[in-house]
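The complex appears here minus one protein chain, its other protein chains still in place.
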Amino acid sequence: MEILSWILTIATIVAIYSIMGLALNVHFGYTNLPNFGIAGFFAVGAYASAILTAPHRFREMEIFAGFPGGVAGRIEAPFIVGLLAAIVLAGVVGLIIGIPLLRLREDYLAVASIGIAQTIYYVAVNELWLTTGSAGIRLIPMPTGNRYLYFLLVLLLLAIAYWVVNRFYSTPIGRVWRGVREDEVITASLGKSIFRSRMSAWIAGCSIMGAAGCLWAHYSMAIQPGEFVPTTTFLVWIFVIVGGLRNNKGILLGAILIMGFFEQGTRFLPAIGAPYIMPAIRLIIIGVLLVVFVRFRPQGVLPERHKKIEAHIR
Amino acid sequence: MNILEIRDLDSGYGKALILQDLSIDVKEGGFTAIIGPNGAGKTTLLRTIFSLCDLYKGTISFRGKDITRIKAENLSDIGLNYVPQEESIFPSLTVFENLRMGSVKEKSREKISSRLERVYNRFPVLEKRHGQSAGTLSGGERQMLAVGCALMTDPDLLLLDEPTAGLAPTLVEGLFQDIAKLNTEGRSLLLVEQNAKMALQYAHEAYILEGGRIKQHDDAANLLKSEEIIKHYLSV
Partner (left out) sequence: MNRGRKTRPRHSSQDGVYFAMEDLLSYGLLTFATLALPSLGLCLAIKVTKYFNLAYGDIVTAGAFLALLMNLSFKINIGIALLISIALTALLGVFLHKVVFKALMEAKVGPLTLLVVSLGVGLVIRNVVLIGWGPQPYQFNTPLTRAKHLGPFFFTPNQIVMILICILVAIGIFLMLRYTQLGRLMRATSDNPSLSLIRGISIEKVYTYTWIIACGLAAIGGVFMGMLGTIKPGMGEEALVTLFACLIVGGIENPYGAVVGALITAFAMEATAIWISPPYKVVSAYLLMFFILLIKPSGIFGREKIQWKYFLGFLRSRQ
């Protein structure tokens, strides 16, 4: 029974992270927008849903403990409202941030998006009325009430995300995205606005990350700003690169390999020394793995299906 | 006696094979031109000689010694130098610093200053501009500086990649005369040029490169008379 519960934990976390990996594929794989602020959009989705769906009881407990009651727990909306709010809000934040960011060269975009995620992190730590600060929001309801059913819900949303992202690949807008990736000048000369097509890919990816954040909040039932640090972003990047950049099946595989075995699978091994030692060793292994993969197999375990843009961009 | 011998050369970038089965000779003290249309692989040829491209097959020997395994940064030591077509100077360095970069490995200060003096004598305008940043030079001055930098190692064989590209027509003639003068002083030259007429007038012999292969090889004077060449390269 314990083993089954452990597998369920791993599978749920892998599925949620896979959704983020798919979103990163829309950003980086399809459109060449290196988003290093994944944790930020993840946080926006998680907090949006948590604040809306936290029960009144949470606010009462906060006030009882002597804190000023914040926004969280005022509304107690159902899960579906939280999910939609997470998707919309992450998309809106993506839109606002995208205006300055999407004009930048890719490496500037990478650094600036780290700054965005850090800004969101500082807001989550310091705006107590909104996020209850570093104590975090607790008592977030799990919508199905049962971890097995919740896993099926996550799996369903992963399937939807997978289908949507796969559809993007072959729809006209997806072709324009890849056109922008391969050659901006040619795509622009065909009358496609580079900024707008980048923006549509950017918002689509951000919204999917927001949905993943919502699923995370309702799975762990308590969120803290400390979960949305750059390391979260890097983990997503690393399994996307290891699994196979630009290949959605590869991303699932990478999520299982990296998140499953290294991140979650070792969590139950006996701890050596202080409690911070094992996670640190895990991250060192993941860092080395990243360097080795980029050096010797840059296309990942499963490479992209078509290397070049189709001749016809409609 | 050939100073440079290229035999059965295949080269390109990564997986893209650009030059195939190329054999080219440059005589000691000779002036060889390579002409051909855009995209024929002329620049690739010079970059291959200078170890900046991937070489798949064939040999390149300089004075009978194989140089295919020598790194680009060491080729100027053995008497070879290269004036690339674009970005042939360092724009944020001054003219003097650019020339100083030309003989970066030379230890003897006397040699450096005597070579510097010779470059300044050859191109007096560079001496006038020696403290100016090279990015502010005009196109003609840039080319003089690029050639001047290459001369700072006192090379026996100079590879020139379209030195007159983008220059005003009035300057082209003058630069060709400067180049021809380098040859009469005893330096061997391998010139890549799109301006076939000029190149054939000054060079001794020429190769015609098309689609990565040698199409024709003859004395420049004969090529200048050949009807096919006139039709393809010399008519406007």
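Quick notes
Which chain is which? They are A and B, in the order written, and residues in each are numbered from 1.
Please note the rule applied: a residue touches a chain if its C-beta (ideal position, glycine included) is under 8 Å from a C-beta of that chain, and two chains touch if they have at least 3 such contacts.
Since the structure is predicted, the reported quantities are computational estimates derived from the model, not experimental observations.
Contact with the chain not shown here comes from a single listed residue; of B:S76, B:Q143 or B:S188, that residue is B:S76. Among A:I63, A:I99 or A:M221, the one in contact with the hidden chain is A:I99. Listed for chain B, the residues touching the missing chain in the whole complex are 50, 52, 71-77, 81-82, 84, 87-93, 97, 100-102, 104-105, 149, 153.
Although one chain is not drawn, its touching partners on chain A can still be listed: residues 34, 36, 99-101, 103-104, 106-108, 110-112, 114-116, 118-119, 122-123, 125-126, 188, 193-196, 230-231, 234, 237-238, 241, 274, 276-277, 280-281, 283-284, 286-291, 294-295, 298.
Throughout what follows, only the chains that are shown with their structure count from here on.
Chain B has its Cα centroid 54 Å from the Cα centroid of chain A.
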